[in-house]
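Every protein chain except one is present and positioned as in the full complex.
Just so it is clear, A and B label the chains in written order, and each chain counts residues from 1 on its own.
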Amino acid sequence: MTDNYDVVLVGAGHNGLVCATYLAKAGKKVLVLEANATPGGCAATREFSPGYSVSSCAQWLNQLHPAVTRDLALESHGLQWAARELASISLDLDGQHLTQRGDHVEGGNVTAADSAAFREFHAKTTKFAKLLVKAFEARAPKLVESNLTDRLTLIKLGLGLKMLGRDDMSDLMRIILINMYDVMEENFDSAQLKGLLSLDSLLGSHMGPRTPSTVFGYLYRRVGEVFGHTGHAQVKGGMGALGQAMAASAQAAGVDIRLSSAVASIDVDAGRVTGVTLADGQQIAAAIVVSNADPITTFERLVGLRNLETDTARRVSQIRCTGGTAKLHLALNGLPRFTGLDDRQLGQRLVIAPDMNYIERAFNAVKYKEYSTAPALDISIPTVHDAALAPAGGHVLSAIVQFAPYEPEGGWDAHRETFTQLIVDCIASYAPGIKQQIIASELLTPADLERDYGMTRGHWHHGELGMDQVLMMRPFPGATQYNAAFDGLYLCGAGAHPGGGVMGLAGRNAAQEIIKRGAAA
Amino acid sequence: MMLTTPFHSRIAAACELNCWGDWMGYTTPNAYIDVELEYFAVRCTTGVFDLSPMNKYRITGPDAEAYLNRLVTRDVSKIRVGRVGYTVWCDDAGQVMDDGTIFHLAENDYRICAYARATDWLHWSALGFDVTITDETAEVAALAVQGPTSCAALTAMGLTGLDQLKPFGLTEFDFEGESLMVSRTGFTGDLGYELWIAPHKAEALWDKLFAAGKPYLIKPFGTHALEMARIEAGFLQAGVDFMPAEEVVRNGRSRSPFELGLGWLVDMNKSVFNGRRALQQELARGSRYRFAILDVDGNKPANHSFILKGNKQVGTVTSAAWCPTAKTNVAFAQVEMPYGAVGDELVAEIYYQRELHWTRVLAPCKVIDAPVFNHPRRRATPPGNF
Partner (left out) sequence: MKKYDAIVIGAGHNGLTNAAYLAKAGLDVAVLERNSYIGGATVTRELHAGWKYTNCSYVCSLLRPEIARDLELPRHGLQVVPYGGGVTFKRDGDYYGNYYDHNRQYREMARHSKRDANAYERYTADVMKQTRLIRPFLLKRPPDPTSLKLRDLRDLADFAGSFMEMGEQGLADTLKFWTKSVGDYLCEYFETDVIKAHLGGSGIIGTALGVFSPGTAYVLLHHYMGDVDGNVGSWGVARGGMGAVSGALAASFQAFGGEIICDADVDRIIVKGGKAIGVALKNGDEYHADVVVSNLDPKRTFLDVMDAQDLPADVVKKAENFKIRGSSGKLNIALDGLPTFQGLDKNSPLMLGDMHFSDSLERIERAYDDWKDGTWSKDPYIDMLIPTQTDPSMAPPGKHMMTVFVQYAPPKINGGEWTDADKDGFEKSVIDQIARHSPDFKDLILHCETRTPREIEAEVGLTEGNIFQGELTFDQLLFNRPFPGYAQYRGPVQGMYMCGSGTHPGGGVMAAPGANAAREILHDLRKPNTVPGGYADD
């Protein structure tokens, strides 16, 4: 191992590994430093109870960019699928469940008109998502100080917009900034369908269906389908296996990865990055430092606000980044029974979001730093497809919970038990008997996610995916196009364009930017 | 309702013209008896100006020096304890937010005097630093005592040894049991001092100063007279000669230190300070404007004039005055690059009015290399007996 690295990359999250691999393939000598003992960041698998393992952060793979899978040859580095093309089932208390798969929706109280409207809506939003992909696959263009690259992106986007045709173009411009609630009301009657789709628009964020920007959130999620993910996929061995595959790919490309090596600071001098200092005091010099950490961690903790100019420090401190999502893991001694669901259906993605007002009320709570008394849930029972995650006969239930505050009044210790109970009660109302099956449980609050995965205030996307913080505003004006504040300092994580989710584009775009700048980087 | 300064009772008594202005919400005298006579007190005897409304901020704590160094353009580590430094500070775009003085009072203890209110910016700038910022504008009363006999007058008041104080030095005296800080600073370009004291001693200080200064022909002077003196001495006024960057609404109306002729205050060797990145780019790319002191033909002050090169408008005047000591007609101008280099010959389009009759003159003018008033007594230590 040498210390002469071209690039030091902080954090072996999926974007970090993607970025590192592309850089290594372009001939750069890259060192990745990871604080945790395993690579992958939020693509993680963890044994939360003896013998029971779970994807402890992200649980579905539905947005990974195909070029990343291909270029990193993930499947030949160990990525295996436990299940693919899973449907989403919106649960109903009476067992009248609604199933959505691609552009097809059935069951529940969905009418023929709703079905047809959904097909049309799906087709139209797919077109919109395709346009977004054009913006996501390149760095966010500058508008005033645009150079040729930016102008090409802008022309591509402009043409793409025009190619939608007059009606769709104006419809996109009408809805892109507004809320899911209104768009759902315009299109559908089924409360269940509206609930399901609006939950999709805000998972991992701090918004309700009525919050303007959620239509963008929905399209953001739909980008996954443009990438070929026609449903939700489950990685064999949990998401940690994806992290392992990415790490293996990176190493095969010549990247050095040092685990359990926390970076204490990113060092700068006279407007240039000079390297990093590890928690143990070791200094590693590099002309380029790429941070996979979120922008607040990067600038506040690693670079230090005092090393930034005031306005930049102010912008960092004003990034909207407060998580509202928790994760619940249950170890079960048997397969749970949900009213009206057969075994095959149990392996799909199960959603509790009966209607939009339900989600909106759940969101109301978190605005005031309270947890939802009737939370919306995105549930996976991974052991249906991947028995190895639990001892024989045992099962795991994993739920994404909207909403939980980062800092509830009195601290989480005062609420953890009550909230866990409340979520379990909520699930039990759809799966009577589940309570008796629970062997162990684990609640990861936003504060826990921050502690375990280094995401500031537990925000999945490293900063709210609101319209004020995307594209040329991500993470904040002046820090777009991956390079920020210092020559040689780059961001490659979810806090950079296009944003969060296991997509890999932030890492890929950042690598492309660094490679393109060449010596000027 | 306006606020009054701690000296108000004395000022009101002396202000025969009853001619007042508004300075940061304080009632301040524009003129006491006659602007020209007040001006000559500064240049010939001793003039006294109440600068209590000046915004004053105290910066203390272990990171005080590092904090200030990141805040302002010059190297604060070079301002030793007991010294004062003039500086500017910029936003991230390298545009001047304000100019002012930094007083190094003691280890980890500084005072910043500023034209504009700066609490908000000072606090934002403190992110990541261990410092305490206190607005002490109302807690410190201040007088500028300026003019050739000022040292003598102050010494007569009992400030023994003041003649040893060098320009930009500061020292402390006891005044009736209260600390009286004196700095050799000012905004007139003349020999002069600034006195800083707790408000409850303000009136006593005024009385003692005027009693002791009587033989040295001490007089109070107002804002209008100060304006003449500072233009003659080549000092910029925030809000007049440049817009504080944070107040600028129209993109492009702010100025960098280089564009204000204040490049000498910028220390690019510092690793980080506000505006550094932008100023480095400006040095590489070139500035948009140049600050020029113009010697204008004739005796009509060129206030608000357009500056022409041939038929082309290349700049505007920000401040102008006939300078009674230098007997020169001076104007400060913002001139578009590449015009306005020293020696450049330009034309000022001046409009003036006599008995309601307006006349337009095209006055030739020339960019000069230094302020027109620059007397050695300003720097001499001891200042000598004038």
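We adopt the following convention: a residue touches a chain if its C-beta (ideal position, glycine included) is under 8 Å from a C-beta of that chain, and two chains touch if they have at least 3 such contacts.
Just so we're clear, the structure is a prediction, and the values are computed from it rather than from any experiment.
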| item | value |
| --- | --- |
| Among A:318, A:418 or A:436, residue touching the chain not depicted | A:318 |
| Omitted-chain contact residue, chosen from A:182, A:407, A:452 or A:487 | A:182 |
| Hidden partner chain, touching residue among B:109, B:135, B:203 or B:295 | B:135 |
| Identified contact with the non-displayed chain, of B:109, B:246, B:336 or B:349 | B:246 |
| Residue numbers in subunit A that touch the chain omitted from display | 142-145, 162, 166-167, 169-171, 173-175, 177-178, 182, 186, 210-213, 318, 320, 357, 360-361, 364, 367-368, 466-469, 472-473, 477-478, 480 |
| Absent chain, residues of subunit B that touch it | 1-3, 22, 24-25, 93, 117-121, 123, 135, 246-252 |
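Everything that follows uses one rule, which is that only the chains that are shown with their structure count from here on.
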| item | value |
| --- | --- |
| Whole-Å gap between the CA centroids of subunit A and subunit B | 54 |
| Sites on subunit B touched by subunit A in the complex | 63, 66-67, 70-71, 91-93, 121, 124-125, 127-129, 271-277, 280 |
| Residues on subunit A engaged by subunit B in the complex (per definition of touch) | 268-271, 300, 304-314, 317, 478, 485 |
